[in-house]
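Pasting in a structure now, in structure tokens, and then I'll have a few things to ask.
Taken from a larger complex, these chains appear in their original positions, while the remainder are omitted.
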Amino acid sequence: MASIFSKFETEMQVRPDDIDMNQHVHNSRYFDYVLAARYDQMERCYGMPMQEFLKLGFGWVVRTAHLEFKRPLGLGDSFIARTWIDSIQEEGVVVHFEIIKKATSKLCCEGYFRYIMVNLESGRAEKIPDWIIQKYSI
Amino acid sequence: MASIFSKFETEMQVRPDDIDMNQHVHNSRYFDYVLAARYDQMERCYGMPMQEFLKLGFGWVVRTAHLEFKRPLGLGDSFIARTWIDSIQEEGVVVHFEIIKKATSKLCCEGYFRYIMVNLESGRAEKIPDWIIQKYSI
Amino acid sequence: MASIFSKFETEMQVRPDDIDMNQHVHNSRYFDYVLAARYDQMERCYGMPMQEFLKLGFGWVVRTAHLEFKRPLGLGDSFIARTWIDSIQEEGVVVHFEIIKKATSKLCCEGYFRYIMVNLESGRAEKIPDWIIQKYSI
């Protein structure tokens, strides 16, 4: 069953410093691409930039990361980072993602991240306020 | 049930450039810590440095990465990266890992990586030769 | 005296993984921004993408890097990486750069890189062929 939540897309380009000794994008950089896409989409699509979040004393921390590598991205490749909320729990959200090479429309990497909302003061997980759940429920 | 394969350990220290805006080790760097531990242990513990592998025309690519983040590492922390083979399949191996903060002996991150052996010429997955399986079966 | 060579510009955006513990772009990433701008401009402005270079058996290595940090870039900032050739010597080129924050048009970092052309086979510096000098002399 498809997610009931909207899917959002961010277009980016591989930077030369992302390429590792195997001549492909270094595995851990896909992690960073998803992070960059979420920051972009929080601001542009959900109307809730991370900077506002931080000002309120909240932050998001990754509890689980799962990545399936399908095809490598290479030097100069443009790609789409598509992300969407799969589910919202009391203290966290599960965000799915796909990284798609623009030139071929082929899937390069997919997976999910489970984020927990934390109080930056205490470092502890916090129940997500309703107004934030509503912002995400689009 | 415990793995039948040996567990090996590599001690490392967080570098200042690993710290991100949240004052903790950036999530994607744990990925790199496990990679560094495997390179060290391939040479030191399995007697099969990656450089030899590359000379033979073989490489390892990550198909799946799964990470559970428990506690953050911070500036200057020393840690143990413990890895072990969970299972060996025809074309790949599943490697589990634990990252443990040295000062507290507490688990900071754990998970697994599924690696596929590839022929560097063709880029295709290759059946792992018996002699390599034997090297790993310790 | 102004350079006789053209100045080219590449627009980029700070990625969240570029931010370090001081909440600003990590110093060493400016290095990577200039590298990314050069790759972009080699292809788009000089008509000589790095990939072609590599196919010919040539590469560029950095001999000297000099960076003056004026103002930090922060989370989400867009910026212009402007680069231009200052001089061409027998075996290398000196490339100047400026990194300018888009929102304020203020200079954040400037400096230069001296690159040497090397033969990838031998790893040795090589006299730059005339046709390459001509490509750069715009």
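Which chain is which? They are A, B and C, in the order written, and residues in each are numbered from 1.
In this section, a contact is a pair of C-beta atoms (placed from the backbone, for glycine too) under 8 Å apart; a residue touches a chain by one contact, two chains touch by 3 or more.
Computed from a prediction, not measured in an experiment: that's the story for all the values here.
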Since every chain shares one sequence and 3 appear in place, tell me the total number of copies in the complex.
4
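Here is the rule we use: only the chains that are shown with their structure count from here on.
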Suppose every chain is reduced to the average of its Cα atoms; which one is closest to the average of all protein Cα atoms?
A
Taking all residue numbers used at the subunit A/subunit C interface, answer same if over half belong to both copies and different if under half do.
same
Please work out the Cα centroid separation of subunit B and subunit C, and write it as a whole number of Å.
34
Subunit A and subunit B, separation of their C-alpha mean positions in angstrom:
24
Residues of subunit C whose C-beta touches two or more other chains:
16-17, 75
The answer for subunit C against subunit A in the complex is residues 15-17, 32, 35-36, 39, 43, 49-51, 75-76
How about subunit B: which of its residues touch subunit A in the complex?
22, 27-29, 31-32, 35, 59, 61-69, 72
How about subunit B: which of its residues touch subunit C in the complex?
16-17, 19-21, 23, 26, 28, 75
